[in-house]
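Just one protein chain is left out here, and the rest sit where they should.
We call the chains A and B, going by the order they appear; numbering starts again at 1 in every chain.
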Amino acid sequence: METTTPLLKVDQVGIQFGGLKAVSGVNAELFQGELVGLIGPNGAGKTTFFNLLTGVYVPTEGQILLNGEKLNKLPPFKITRKGISRTFQNIRLFSELSVIDNVKVAYHSLAKHTAISSIFRLPGHFSGEQVMDEKAIEFLKIFNLDGFKDEKAKNLPYGQQRRLEIARALAANPRLLLLDEPAAGMNPHETKELMNLIAFIRERFSLTVLLIEHDMPLVMGVCDRIYVLDHGQLIAQGTPEEIRNNPKVIEAYLGEEVS
Amino acid sequence: MEFVQQLVNGISLGSIYALIALGYTMVYGIVKLINFAHGDVFMVGAFVGFYAITILDMSFFPALILAMVVCALFGILVERIAYKPLRNATRIAALITAIGVSLLIEYGVIYFRGAQPEAYPGDVLPTSSIDIFGVAISSQSLFILTISIVLMVILQFIVHKTKIGKAMRAVSFDAEAARLMGINVDNTISATFAIGSALAGAAGVIFGTYYIKIEPLMGVLPGLKAFVAAVLGGIGIIPGAMVGGLLLGLIESLVSAFGYSLWRDAVAFVVLILILIFLPSGLFGKNRREKV
Partner (left out) sequence: MTNIKNAKGFWLSILLAIVFFVVVQFLINGALINDFYINTLFFIGINIILAVSLHLIIGITGQFSIGHAGFLAVGAYASAIISMKLELPFALALVTGGIVAAVAGLIIGIPSLRLKGDYLAIATLGFGEIVRIIFLNIDYVGGASGMQVSHMTTWPWIFVSVLVTIIVITNFTNSTHGRACISVREDETAADAMGINTTYYKVVAFVIGSFFAGIAGALYAHNFYIIQPSNFGFLKSFDILIFVVLGGLGSMSGAVIAAILLTIISTFLQDYPETRMIIYSLVLIVMMLYRPQGLMGTKEITSFFKKRKNVEGGPKDGNHHTVA
C-alpha cells in the first residue's frame, strides 16, 4: 500500500478564527487506496479540518498537497475538480431537486456540452445529457436508490438521504472521498450495510477514503489507520490496535466510551 | 465659507440619517430583517408632527413627543401584524413582506389624504443665524444637531443601563439562549421596533421643520440612505449607525458643494456598493463566517 508520494499530504496545517486556533499544526499523509479514520471528541476540529481540505476555509498556516500539487487558496469547486469530494455532517442535499438531479449536479463538471448547445438544443446537448443520465443511474444503482430517482431529495427517508449524499459525492469523480459522520443517526443494521457499501465503492472506484465517525467500534473495525484530533491538534495516529491502547487517546476520551 | 455652510448642512442631514439608521440597525441586529417600512415610519412621523403643529396647535416639543409615541405604537403594530408570523420564515419571505408593508403604508397614506405635499410652518423653531468664526450658521441646524445628540445619548442609556436594553442585547446575541434565561423575546423585539420607530418619528418631525416640504413618498429615499448609513457603520452596531449617518450626510453635501447635486442620490448607493464589496462588515463591524 505504501507508495512513494502520498495522495494527500497535509503539512503543518492550521487555522485561526479571530484569536482562536481551531486547528493547528496538523500533519497527515493519506496513500492511494487507504481507508483512514479521523476521530476525536466533540469540538476537536474534525469538521473544520474537512473544511480546510475542501477549501471552505483557507488555512492560515501550513499547506495541503494533493498528489504533490498545492491546494492552498483554491476555491472549493476547483479542489473538488482536482479530486477531493465530500459529504456533510448535517446532510446538505439540493432538497427541491430530484434524487437523480442531485447526482447529475455533481457530475456537471465532467459534462462536455456548453450552455449554448443546451439553449439551442444542439446535438451536443442531447448526447451530453444522455451520458449524464446513464452515469447518474449507475451511481444510484450502487446505492440502491434508482427506484426513487424522480423523488425530490427532501422526501427521502433519513438513511437514504445519507446514502444519496455519498452517491452525489462519488459522482464528482473524486480520488479522495471525505465522509463526515456518514452513519450518524443510522441503526446498527443500516450502519453495517453502509460500511459494506463504502468498502465496495473504495474497491470499485479505487478511492482513498477519509472518514469522520463517532461510532468507535465501527471506525476500529473498518479503518486501515486512524488519526486522532483533540483541541485542534493531532494527538495520535496509527493502526486501530495502536490507537485503542494509546494513553493520550484514552485520556482525551475520558468520560466517553472507548470501544 | 460656502464650504463650511455645506459642512453644516451635511451634519444636519447626517443627523437625520443617523436617527433613521439607528432603527434600521437595531431591528436588523435583533431579527435580521431589513425593515423596508422603516423609511415610511419616518414619513408617518413627519405627518403626525405636521398635524400636531397645524391642527392641534402644538409647539415643537410636544409635537415631537407625540410623533415619537405614535410612531412607536405604529412600529409595534407593524411588527406584530406583519413580521411576527414570519420569524421562522426564509429571509426572502421576510424581505418581500417588508417591501409589501412599505408600499402599503405609502399608498395607504396617499389613499387617505392624497399625494399632495404639505409645508411645515416656518416658525416652529426660532430662525436666527449665529455667527461662529465668521460663518453664519442657522440656529435650526444647531437645534437639530442638539436634539439628535440628546436622543442618541438617551438611546445609549437605554441600551446599556436599563433592563430592556440588556434584554435587547441578549436577544440580538442569541435569541434562543435569551429565551431560556427567562427573557420575553417577543416583548423585547416589540420594544426594539418601538424605540427604532420613535427615533424615526423624531427624525420625521426634525426633517419637516428643517426642509419644510413633506409628502407621502418622502420616506423612500431617506429610508434607503439610512440603511446605507447603517451598513456603512456596520449593521447591528449602534454607534456605527450614528457615525455612518453623519458620514453619509457629509458626503452628500460635499458632492452637492462641488456642483454635482444631480448625482447626490446616486452617491449613497455607490458608497453602499463599495462598502458591501470591500468592507462588508462596515466600519465598526466584526467579520462573521457562515457555519458549514
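To be clear about the criterion, a contact is a pair of C-beta atoms (placed from the backbone, for glycine too) under 8 Å apart; a residue touches a chain by one contact, two chains touch by 3 or more.
It should be emphasised that the depicted structure is a prediction, and the values quoted were computed from it without experimental measurement.
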- prompt: Quick one: which of A:Phe88, A:Phe139 or A:Tyr227 touches the chain that's been left out?
  reply: A:Phe88
Query: Among the options A:Asp11, A:Glu61 or A:Asp101, which residue touches the chain absent from this view?
result: A:Asp101
Among B:Val124, B:Ile189 or B:Val231, the residue in touch with the chain that has been omitted: B:Val231
Statement: Missing-chain contacts on chain B, rising order, are 32, 34, 82, 85-86, 89-97, 99-104, 106-108, 110-111, 115, 220, 224, 227-228, 231, 262-263, 265-266, 268-270, 272-273, 276-277, 280, 290, 292
- prompt: Tell me, which residues in chain A touch the chain that this view leaves out?
  reply: 54, 56, 75-77, 80-81, 85-86, 88, 92-97, 101, 104-109, 111, 113, 115, 118-121, 125-126, 128-130, 132-134, 137, 146-151, 168-169, 171-172
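Here is the rule we use: only the chains that are shown with their structure count from here on.
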Inter-chain centre distance, chain A versus chain B - centres from mean C-alpha coordinates, in Å: 48
